[in-house]
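Every protein chain but one is kept in place in this view of the complex.
So, subunit A:
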């Protein structure tokens, strides 16, 4: 009826149920989304009922994983500096986002990563040794030496292989989540990305699609303040990444990414919402891209970050708020950890990492024929021909095509 049209906003695009107003107001002053935390900087629980009360074994597993990750980063960073591997990216300062998330998931949950989430993979069971095999592109690398270092992946562990193009994994995560929903699985997809990648069109596509298809996916943004050299202020002008969730009609939360327990709580509840309510969730974890001690925190080994941020800013962060230190204080308060254990663990982990390093370095590269396989399920005629051509050339010019560092066919 005409009356109905006059009183209600009946436009079909007004899905949120808008009301008419005769006052012209441009929205500009939005409330800023708060940052949820459990622990203070001294590792003390601020509001007791927010403590997830993880048991001792769980906490020590998380802590050991962080120490292992740090030690691996330190050794691999140096290995790259010495030219022993071609490239590396460290995880310093973001261990909280990795471990808080990983601990809240099951191995049935599918992980789509960006490239700086190694801690989550190691927690799940991707070993330091496997990381090193990948970085060394040796014959035990599951990826057969085809991708740059730190592009990990494992079918067995439900970790989709990392790729370099930023943001591409975000809509893929929505699709995988939709598939899990169709299977009726008690599982979700967790998709990591940085605040820089959230500027890509794929981010927009993904969140919108996840919302409209009601896919059980948890979008986890690591907002560490920089995309290589670009500070957040040049990346966006809204209230970070979290503020965008509302626009997509999505459950959204912002969390202190240096607080493992806060990240754990948030991911655990997000997982429940995604699976039980069939709704995607957006999590923005605020953190800071820190550094290996004695180095300024770079984006990667190809980057010198002192060109765009003061060394003091980095060292201040590391002194004031490293996620690993906060968590260490927490477990020390529980009487689960001591300085002696700390020293012993570091020594032990360092030895283990060096052992893995030596093992990875001594192995051969994969057989050269792996250059041609897996483009398709089978080699088409053109690849058969091209493979034969290369083999003939290798035979004709053995000194140029020295394959002695590669495994035999």
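By our rule, a residue touches a chain if its C-beta (ideal position, glycine included) is under 8 Å from a C-beta of that chain, and two chains touch if they have at least 3 such contacts; residues count from 1.
Everything below uses one rule, namely that contacts and distances are computed from a predicted model.
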Which of "3-methyl-2-oxobutanoate dehydrogenase (2-methylpropanoyl-transferring)", "NADH-ubiquinone oxidoreductase chain 5", "tRNA (adenine(58)-N(1))-methyltransferase non-catalytic subunit TRM6" or "Ribonuclease H2 subunit B" matches, in UniProt, the chain that is not displayed: "3-methyl-2-oxobutanoate dehydrogenase (2-methylpropanoyl-transferring)"
Determine which one of A:73, A:117, A:202 or A:321 touches the chain that has been left out. A:202
Based on the whole complex, identify which of A:136, A:178, A:226 or A:330 touches the chain you can't see. A:178
Based on the whole complex, identify which of A:213, A:315 or A:369 touches the chain you can't see. A:213
Consider the whole complex, including the chain that is not shown, and state which of A:160, A:224, A:258 or A:290 touches that chain. A:160
What does the interface between subunit A and the hidden chain look like in terms of residue numbers? 12, 110, 112, 141-144, 146-147, 151, 153-155, 160-161, 163, 165, 168, 170-180, 182, 189, 201-202, 204-206, 208-209, 212-213, 373-377, 380-382
